[in-house]
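Worksheet: one structure, shown below.
The complex is shown incomplete by one protein chain, all other protein chains being positioned as in the whole.
Let's look at subunit A:
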Amino acid sequence: MHLSYQVVLAQLMLGLNIGAFYAILSLGLAVIFGLLNIINFAHGALYMLGAFVALLGYNELGPLLGMPDFHMNYWTALLVAPLVVGFLGVLIEKTMLRRLYKVDHLYGLLLTFGLALILQGVFTNYFNVSGISYNGKPEILRGAVNLKFMMFPTYRLWSIAISLAVCFATWFVIERTKLGSYLRAGTENPSLVQAFGINVPLMITLTYGFGVGMAAFAGVVAAPIYSVSPIMGSELIITVFAVVVIGGMGSIMGSICTGLSLGMLEGLTKVIYPPAANTVIFFMMILVLLVKPEGLFGKEQ
């Protein structure tokens, strides 16, 4: 296969598209790990849940309320899904995760992994795993844009833009605002921060809610591109964990940069040697772990 610059650019754009999803998901994981020290394995399932909130809101909510013509539109879903899932996250943190802070990391991982399996199992019971297409894509985002080197679907451009906007807004809040400094201080020394009159347990609860809300947001953004299916999260989450490991656990900027660049690396691999496309990220992970075990952007702990 000859590699014209158009082909490479086109694959880089697609890589950026998938990379934006990696970034937003790994960012949520990094925020949660940073503050809660929990490796949130339920992230993929909550991403799936976000997509389902959008799908069911569009297809089922109207008939359920007795208004068959009512569809919860895409823009509303972008707000509602993170709120619904974020609220579920708050419940999970309050009732379950809270009990595990004093014990080993492993328990949090097992608990969230169990939650993921339950969620996925329940949805598999009611919905087809081959996926249902989400038809609520807004009119304004339909069609394609001519980028000279390729026709790029408008919606995909939007998904890159909005994901990046959310990522950088999160980075800004955590690294550049007072609220962010409380959060970071809470990570370093919770009891001292609490002594200053800051409600650390509440902050932790809300952080978890925010982290999983971001996963749900990504789910809504993904719904019109990929089919909505109960297993959409489990397919993605393994790769996202690799991204987090490569970037360095708990590093905000690290997650964003690693997510984007690994997405593009995957895109390039799809043209150069397609069979390796699914594994190239894991090769990178092995390489990084051998050379810099704390991750590209991580600090040694």
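Definition applied: contacts are C-beta pairs under 8 Å (C-beta built on N, C-alpha and C of every residue); 3 or more make two chains touch, one makes a residue touch a chain; residues count from 1.
The rule we apply is simple: contacts and distances are computed from a predicted model.
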"Hydrogenase nickel incorporation protein HypB", "Phenylacetate-CoA oxygenase subunit PaaJ", "ABC transporter permease" or "SRPBCC family protein" - which is the UniProt name of the missing chain: "ABC transporter permease"
Residue of A:Ile225, A:Met253, A:Val280 or A:Leu296 touching the missing chain in the full complex: A:Ile225
Residue among A:Leu61, A:Leu83, A:Leu110 or A:Val271 touching the omitted chain: A:Val271
Given A:Leu14, A:Val31 or A:Ile160, the one touching the chain that is not displayed: A:Leu14
Where the missing chain touches subunit A, by residue: 1, 4, 6-7, 10-11, 14, 17-18, 124, 128-131, 133, 144, 150-153, 155, 225-227, 229, 232, 235, 267, 270-271, 274-275, 277-278
